[in-house]
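Only one protein chain is missing; all other protein chains are in place.
The chains carry the letters A and B, assigned in the order they are written, with residues numbered from 1 in each.
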Amino acid sequence: MNPILLLDYAAVGVFAATGALAASRKQLDIIGFLFLASVTGIGGGTFRDLILDVPVFWVVNTDYIIVCAAVAILVYFTAHLIESRYKLLLWLDAVGIAAYCVFGAYKGLVVTGSATVAVVTGMITATLGGILRDMLSAEPSVLMRPEIYVTATMVGAAVFTILYIAGVPLLAAALVAFAAAFVVRGGALKYGWSFPPYKSRPGRRPEDIA
Amino acid sequence: MNPILLLDYAAVGVFAATGALAASRKQLDIIGFLFLASVTGIGGGTFRDLILDVPVFWVVNTDYIIVCAAVAILVYFTAHLIESRYKLLLWLDAVGIAAYCVFGAYKGLVVTGSATVAVVTGMITATLGGILRDMLSAEPSVLMRPEIYVTATMVGAAVFTILYIAGVPLLAAALVAFAAAFVVRGGALKYGWSFPPYKSRPGRRPEDIA
Partner (left out) sequence: MNPILLLDYAAVGVFAATGALAASRKQLDIIGFLFLASVTGIGGGTFRDLILDVPVFWVVNTDYIIVCAAVAILVYFTAHLIESRYKLLLWLDAVGIAAYCVFGAYKGLVVTGSATVAVVTGMITATLGGILRDMLSAEPSVLMRPEIYVTATMVGAAVFTILYIAGVPLLAAALVAFAAAFVVRGGALKYGWSFPPYKSRPGRRPEDIA
């Protein structure tokens, strides 16, 4: 079996697991698990395919839906065993965005041939699954957390694009880029890495403005 | 006139009415009514058509926009007569999702031939209108309510897909599936039907986690 395809299933499954964990945190029923897992697992890739105007991946190959459903059911029966589900969610999310930014960049590069488009599709599609998950489960968006997040997806997408254009074989470029993105996001989670935040005062609340 | 097309107009109009009721609850102006009614009425179907890569239905036939606008104006002038607008919104939403999950499944099945895709497009597109409505009007999402919601769309989409593949005529399959979805959601609204929620403790707030 194609190793890239296997990695893609794994990435979708990992994102689906974060959706199912969010469902467990909100104490939804089993269908809520299936729904949040599916939307989180396939959301980013759906948007990527729409932008690139290629057939949506899970319409072409419905195995991706089966992967999401299987993961949702697995998490439904095992999530109570986990001490800190939000911490696990953040770490699985880190694996997911590291994988998705590489696939997003790869598909963007293959379809359009533009390195700029590749980096942007990698970034936007890697972050979209988590945005949808947090929005639908009414959690504070992971994007707004202080430590580095979007940067990791930019690093992964850029590293892959540069290596692949430079002639590095697909699988090697993908693995190096995945590792780079995961190290950046994982370091941010473990050590609280962050850029200096914007120095000035925060915004006043819109209500304060006449 | 094609009975399926009539039902489709009715479904879009019913969803548009829930958007207009949300606008009335937020005391928006008439343009706010038109906007929320249109986005709610055509949102789910727009997404369905993008995923299936077919022309967006209201671009092809602008009568759908007229239906949304007419419903918005009607609700603007009559909503004050209604005792409990949120209750009416929930019941119209039940009619809307029951109809949309059938149309979503039908179009998914006709375009792709895959039963799995049909069920997923039925579910996602039936729920999207309400998600957009609640998000834009800053209401708690109807998805997060304790009683059964997404399940009803899965039942409707699955019943239609099974019957239609089994050779039941289109209109009969659609009506039976619509009724099944509506009974499930209506029962949930009336009797508080719910699956056992996920048993474990709810998630801790992200802020509590170092």
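Here, contacts are C-beta pairs under 8 Å (C-beta built on N, C-alpha and C of every residue); 3 or more make two chains touch, one makes a residue touch a chain.
Model, not experiment: these values are computed from the prediction.
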{"item": "Chain not shown: contacting residue from B:S38, B:T116 or B:T151", "value": "B:S38"}
{"item": "Contact residue for the chain not shown (choose from B:Y76, B:Y149 or B:F178)", "value": "B:Y76"}
{"item": "Contacting the left-out chain in the complete assembly, out of A:L36, A:A105 or A:M154", "value": "A:M154"}
{"item": "Selected from B:W58, B:F160 or B:F182 as touching the chain missing from the view", "value": "B:W58"}
{"item": "Of B:T46, B:T112, B:T127 or B:T153, the one touching the omitted chain in the full complex", "value": "B:T46"}
{"item": "Subunit B residues touching the omitted chain (full complex)", "value": "22-35, 38-39, 46, 50, 55-56, 58-59, 62, 65-66, 76, 79-80, 84-87, 135-140, 145"}
{"item": "Contact footprint on subunit A, counting only the chain that is left out", "value": "50-53, 112, 114, 116-117, 120, 123-124, 127, 131, 135, 140-141, 143-144, 148, 150-151, 154, 194-200, 202-204, 206-207, 209"}
